[in-house]
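Here the complex is missing one protein chain, while the rest keep their positions.
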Amino acid sequence: MSTIRSDLAWSTRDRITVRGKDLPGEILGSLNLGDMAWFELTGKFPDQKQSRMFNAMAVTLVEHGVTPSALAARLTFLGAPEAMQAAVAAGLCGLGSVFVGSMEGVAKLLSEGKDAQTIIAENKRIPGLGHPIHKPVDPRSVRLFEIARETGYYGRYCHTMEELARLKKLTLNATGAIGALACELGLDWRAVRGIGVMARAVGLVGHLLEESRQPMAEAVWHKIEAEASEHLKK
Amino acid sequence: MSTIRSDLAWSTRDRITVRGKDLPGEILGSLNLGDMAWFELTGKFPDQKQSRMFNAMAVTLVEHGVTPSALAARLTFLGAPEAMQAAVAAGLCGLGSVFVGSMEGVAKLLSEGKDAQTIIAENKRIPGLGHPIHKPVDPRSVRLFEIARETGYYGRYCHTMEELARLKKLTLNATGAIGALACELGLDWRAVRGIGVMARAVGLVGHLLEESRQPMAEAVWHKIEAEASEHLKK
Amino acid sequence: MSTIRSDLAWSTRDRITVRGKDLPGEILGSLNLGDMAWFELTGKFPDQKQSRMFNAMAVTLVEHGVTPSALAARLTFLGAPEAMQAAVAAGLCGLGSVFVGSMEGVAKLLSEGKDAQTIIAENKRIPGLGHPIHKPVDPRSVRLFEIARETGYYGRYCHTMEELARLKKLTLNATGAIGALACELGLDWRAVRGIGVMARAVGLVGHLLEESRQPMAEAVWHKIEAEASEHLKK
Partner (left out) sequence: MSTIRSDLAWSTRDRITVRGKDLPGEILGSLNLGDMAWFELTGKFPDQKQSRMFNAMAVTLVEHGVTPSALAARLTFLGAPEAMQAAVAAGLCGLGSVFVGSMEGVAKLLSEGKDAQTIIAENKRIPGLGHPIHKPVDPRSVRLFEIARETGYYGRYCHTMEELARLKKLTLNATGAIGALACELGLDWRAVRGIGVMARAVGLVGHLLEESRQPMAEAVWHKIEAEASEHLKK
């Protein structure tokens, strides 16, 4: 039976402690939002190189335009503008196996420590490879690995991932690069999907602010509704 | 009728542009996650002072221990561990009028530009004031206003909020301080709840990682179930 | 301080009791899904007339084609087909003040017991009136009030609502009719939005089954993405 116990934070009348650090005194003003995410996931403050690498990974995933999750959030906001949190939640619900979730698969796969040849022999489909638009290279992966070299985090997992892309003749996409870098940084693969979830939450707030000023959801609805039911009205 | 148009991002085969900037070339490695959130909300890169102030505001809201939203996320994860994104979404759904949403009320109220006396005369209940535990001061508000003074963002909205707390003899809580600072920074009040939503998404990922390693949701369920139905089993 | 106590259900090794009734022995095979909803909300089995009226109200709200919530659910399913529950959840998140939530407003307003003239004098905007397509009458309202007359549930609340529509020269829409009927049936206004939420959950499952067989979400995404970013690519 599990125990009811959490080590993340506690507070008293005049103190708030997060993972052993005083929130007002030691964290606020010291950590940026990406550093704080690192701290949540690892229990340690990142050094400068970890901060640079991890923030770049998270920032990569914030905004990619009018994606399915951005559309879901906007369409939800149309019906419940008083509950922006629920519109963000709706957008996040779609970050599963097809999109952002693939990072988790990459991190899990690479964390087993096998080489590219073995991985190809054992897996019909390899996550983190292929992109519908960005071919032959995903410019985000290129840049992330550049930062990895600068910070000393380009290692065997990045190498394996590049090898896989070369052998399979597929684009090493951003989720593939990020999955590999999560391994280089020693992050738990179970936290990797979460990097995408938190980053997209940031981006979805951006979309909802734009939607509140320059709405498009209603037009989307009417356009798609008309097209989807055209054959029924004949 | 609204138009289907978004200015946030677009991509071609070899380029990804976010709000006019090249994502790999100009953003990755330059902005941290909080800076990127600022960029999403304002369309501009923050200067150093804005970055420091805004990141501190967001970081404040990431983690506050075993809150209702953390519990909702953990209980959701218990049933669907394969869909961490949905557990984060469940946790976010509760960031409404009672908890994080109050920041929005503060920002909206202060953005009307009235002084403390007028605000008190016109409103029975003022958001951002009062805290069940942190009395007479919320140490987060103290620290945030300290950073505001350092960065030059302590201004009339902060002053009004402190005046309100003094006159009503209530704690100026963290959401009150953040609502005021959002006004100082010139942020749209419609984006303010979103700062809490994105920050809590970060914290919820931390809770779910802890839950996956050191589960408590099942024990919570059994304990509460037993207590809630005790009177029925007699 | 609230107490941890729920009267809804409890179970032992060989018994499951819901609101005092034996689930297998007294409920299964006796109640249909709408009756069970009534039982959940009122604690009593519906009689035949209540069953007919309440089921008609709930059934009205199940399916209305390609609505914003159906689109949000489908777009979510595109990214996380392994988590259908999260796609339904995403669709439900938008049932707020603009769409289904208006039923709650009607029920709350009518439950105060005022007549049409007073209501008009006191309220600038009256929920449950007006429809973008169904003019001058919403055929669902007509039919629901017909069933209300057959079952003896056409009373003062229905009358007031029709009076309001006549005086304001607006369509009495389905949410207006259902809000009035909820009052006639003596349902708590706080449960009324929930009738829409449960009904739409049924409809969203229908949409997701269709989406899994005959997908449209990906085409919606690409079409809208192209149109939304056209001006940026020039």
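We call the chains A, B and C, going by the order they appear; numbering starts again at 1 in every chain.
In this section, a contact is a pair of C-beta atoms (placed from the backbone, for glycine too) under 8 Å apart; a residue touches a chain by one contact, two chains touch by 3 or more.
Just so it is clear, the structure is predicted and the values come from calculations on it, not from any experiment.
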- Can you list the shown chains that the absent chain is in touch with? A, B, C
- Of B:77, B:153 or B:189, the one touching the omitted chain in the full complex: B:77
- Query: Any idea which of C:68, C:101 or C:176 touches the chain not displayed?
  - Reply: C:101
- Query: Looking at C:44, C:166 or C:190, which residue reaches the missing chain?
  - Reply: C:190
- Note on the structure: Across B:9, B:23, B:56 or B:89, the one contacting the chain not displayed is B:89
- Residue numbers in chain A that touch the chain omitted from display: 4-7, 9-10, 12, 17, 80, 82-83, 85-86, 89-90, 93, 224, 227-233
- Query: So which bits of chain C touch the chain we can't see?
  - Reply: 1-16, 18-19, 23-25, 27-29, 31-37, 40-41, 51-52, 55-56, 58-60, 62-66, 70, 83-86, 88-90, 92-96, 100-101, 133-135, 137, 139-140, 142-144, 146-147, 150, 188, 190-191, 193-195, 197-199, 201-203, 205-210, 212-220, 222-223
- Query: Tell me, which residues in chain B touch the chain that this view leaves out?
  - Reply: 65-69, 71-72, 75-83, 86-87, 89-91, 93-101, 216-217, 220-221, 223-225, 228-229
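The definition used in the following text is that only the chains that are shown with their structure count from here on.
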- Chain contact topology (line, ring, star, complete or other): complete
- Separation of chain B from chain C, taking each centre as the mean of its C-alpha atoms, in whole Å: 31
- Message: Rounded to a whole Å, what is the gap between the Cα centroids of chain A and chain B?
- Response: 19
- Check each residue of chain A and list the ones that touch at least two other chains. 65-66, 83, 86, 89-90, 93-96, 100-101, 216-217, 220, 223
